[in-house]
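Note that this complex is displayed minus one protein chain, with the remaining chains in position.
What follows is chain A.
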Amino acid sequence: MLDRVTSSPTIDNHLASAGGADFADITRNDDTLRRFLHGLPGVDQVGAEARAASLGTRSIKTTAKAWAIDLAIRMVDLTTLEGQDTPGKVRALSAKAMHPDPADPTCPATAAVCVYPDMVAVAKQTLGTSGVHVAAVATAFPSGRAALDIKLADTEDAVQAGADEIDMVIDRGAFLSGRYKQVYDEIVAVREACGPAHLKVIFETGELQTYDNVRRASWLAMMAGGHFIKTSTGKVQPAATLPVTLVMLEAVRDFREQTGQQIGVKPAGGIKTTKDAIKYLVMVNEIAGDDWLDPDWFRFGASTLLNDLLMQRTKLTTGVYSGPDYFTLD
């Protein structure tokens, strides 16, 4: 097998000319940021889509499939982000996150539950010391249209309630109109407000229009100190797609080559079947490398995906196709 392609020489040169791996020069103001972000090599749209499609054709069967399903379950951020969420629903979801298949004790727990900030306390109470994290969406999710102090208060509120992870949205309006410094400063400020909690930065790639913008947003968020970069809120179509995630995986790979710092990736929204999830895992392995095949570095933002993973898991253990009647509705 060929050695994995390392980050392109273009990015090396580009970073060197922009001041090396120290980003202080790059992030000084809008002009320096624009020069850097617009100087990133463009994404070959046709190439990225073709590569994502070809990776999706790999056949993963039997023991490899069983391993992939269990890994995918451990990577799920079990999500409920509805206006109609109740404490009861969050409790039920948290119980499911700890024991996705009550009939099978060998079934692993999910990585986290993902809720609105006001539900964090409820989730935390149910999850206790189970090791399942609580992620909260903050900063005026999903639109991100609020003043900075309100976004920070939103974040602090969630952290105080016990959130282990904060999913923030970037200001797409500012990003698209080229006010990169404002986006950068916001991420830095939210990161500070997070304290010990991990920060995931949501781009809402469905609103960013181009893969070039996805690459730029990825670098911007990584330079600003996000622990994870995340595709979407799940409220805008299209949500996560394979090519978008591919561009982001290339970005975290290149970033680690340059800085030694590893950043996680979280596609969210629209991943509904085991087949989809396994396609993503193949891509993670091929693009970023197997260091990322871990719930600490790759997550799925999903709700219906978990049931399909459980049904496929049951199929592998019992040899009989299962049905939705045997798993909780959510």
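Criterion: a residue touches a chain if its C-beta (ideal position, glycine included) is under 8 Å from a C-beta of that chain, and two chains touch if they have at least 3 such contacts; residues count from 1.
The rule is simple: contacts and distances are computed from a predicted model.
Name of the non-displayed chain as stated in its UniProt record, restricted to "Monovalent cation/H+ antiporter subunit A", "DNA-binding NtrC family response regulator", "Aldehyde dehydrogenase family protein" or "Carbohydrate ABC transporter permease": "Aldehyde dehydrogenase family protein". Checked against the full complex, the one of A:Gly83, A:Pro105, A:Gly260 or A:Gly323 touching the unshown chain is A:Gly323.
The chain not shown here touches chain A at positions 319-326.
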